[in-house]
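The other protein chains are all here in position, but one chain of the complex has been omitted.
Let's look at chain A:
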Amino acid sequence: MSLDATEVRVYVEDAPGQRTEIVAPTDMGLSLMEVMKASGYDIQATCGGMALCGTCHVEVLAGPSLQEPSDDEMYMLESLPVLTDASRLSCQIRITPRLDGLVVRLMPQDA
């Protein structure tokens, strides 16, 4: 996909091997959390995307490499009980043309 694409496709793995495609606009400054929420995913996003609540936690399964998490994001992630090397806060991931083909899964809030 070209770097000025106005739409990207991201995939949410609902169950192992079962992926749902979401088409997201790149020109609206949305975050992955907002796009997933708008697509009907049950994300609490209590803090509205400020990296303060950790309720939008996802695991990146495949796709393009992402920018390193900020200190704020890392700080929140570190305080969660379940964390993998590919954990991210979906509210901190901006939808840009580079994101095309990203695959994520929603992480459980509790065990």
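Methods note: a contact is a pair of C-beta atoms (placed from the backbone, for glycine too) under 8 Å apart; a residue touches a chain by one contact, two chains touch by 3 or more; residues count from 1.
Here, contacts and distances are computed from a predicted model.
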Please identify the absent chain by the protein name in its UniProt record; candidates are "Ferredoxin--NADP reductase", "ABC transporter permease", "Tryptophan synthase alpha chain" or "Glutamyl-tRNA(Gln) amidotransferase subunit A". "Ferredoxin--NADP reductase"
Which of A:5, A:53 or A:66 sits in contact with the chain that's absent? A:53
Quick one: which of A:5, A:61 or A:83 touches the chain that's been left out? A:83
Residues of chain A touching the missing chain are 44, 46-47, 50, 52-55, 71, 74-75, 78-83, 109-111
